[in-house]
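Apart from one protein chain that is not included, each protein chain of the complex appears where it belongs.
Up next is subunit A:
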Amino acid sequence: MTPVPDQPPTPTAGPIGGPIGGATRGPWVRVARDFARSPLAMTALVVLALVVLAAVFAPLLTPQNPYDLMQLDIMDGMLEPGSPSAAGGYTYLLGTDDQGRDLFSAILYGLRISLSVGVVSALVAALVGASLGLFAAYVGGRTETAIMRIVDLQLSFPSILVALMILAFLGKGVQNVVLALIIVEWASYARTARGTALVESRREYIQAADCLGVPMRRIIFRHLLPNCLPPLIVMGTIQVGRAISLEATLSFLGLGVPVTEPSLGLLISNGYQYLLSGQYWLSFYPGIALLVTIVAINLVGDQFRDVFNPKGRG
């Protein structure tokens, strides 16, 4: 540690007195307002909201429950998009697979799995990673070194490899995929959190809290965390997209979710073998759904990054 130099005053030579921007209702109002400035990001947000709503209300929007084998009609197998069902009553908007499963329904149900796996793993990983990162930055010394070396170790393995190994060990299943994603992802949150917290913990309000005898847990969660939140939010948003694509990769490789509850990745994988034999829709439409979801999430994440980064603002 180096001594803090005594600095003579540096009067701010700001051309305009008073806070620029003039937000008076807390910092989040400004964030929302700045976010709304980009039409692209707003479109992405709307798309994302629609995707999430479609996933949440999938049972109400779909003609059949793709997981209920009783509702499938083997006679409807491999129908092209737009074909009517044999029993009548509804149209297979995006076609069916070899079991006669409506692809539209399967995509919406698959979205539920993909989104929940992505969001839950990102949230838990953020909680674990950020807590460890903040703790490391605030405590310092050997504890910090130990935590950060584990992070370095973790990040030096390709994440897909780590996830594959974990799933090979634990076996398939939605919970196991979530667990694997958490183990893969926590380290990057820890590194980001520590980096930001290192800067923040040198600021005087943290020292003031120390002087005032505020307990450590409170300093970390009430003082450090809220001020380290912006980069973590950006990271979290983008990591949800990453987790979804990682889950899709794992499922595509056959190590992810079970066949009975296909996620988007597994749907793509199932249709893959028919891709060149004319039944393109089996992989194509789940692929589009995955693409739209991840692009929307990334655009929202990018805008968050711009909003939170003061240098990017004019």
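Everything below uses one rule, namely that a residue touches a chain if its C-beta (ideal position, glycine included) is under 8 Å from a C-beta of that chain, and two chains touch if they have at least 3 such contacts; residues count from 1.
Just so we're on the same page, contacts and distances are computed from a predicted model.
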Among "Anti-sigma factor antagonist", "Glutathione import ATP-binding protein GsiA", "Membrane protein" or "Sporulation protein", the omitted chain is listed in UniProt as "Glutathione import ATP-binding protein GsiA"
From the list A:V214, A:I233 or A:L275, which touches the chain that is not on show? A:V214
So one chain is hidden, and I want to know which residue out of A:G82, A:P158 or A:P226 touches that hidden chain in the complete assembly. A:P226
Sort through A:Y90, A:Y205 or A:Y272 and give me the one touching the missing partner chain. A:Y205
By the contact criterion defined above, which parts of subunit A meet the unshown chain? Give residue numbers in ascending order. 1-24, 26-27, 203-205, 207-215, 218, 222-223, 226-227
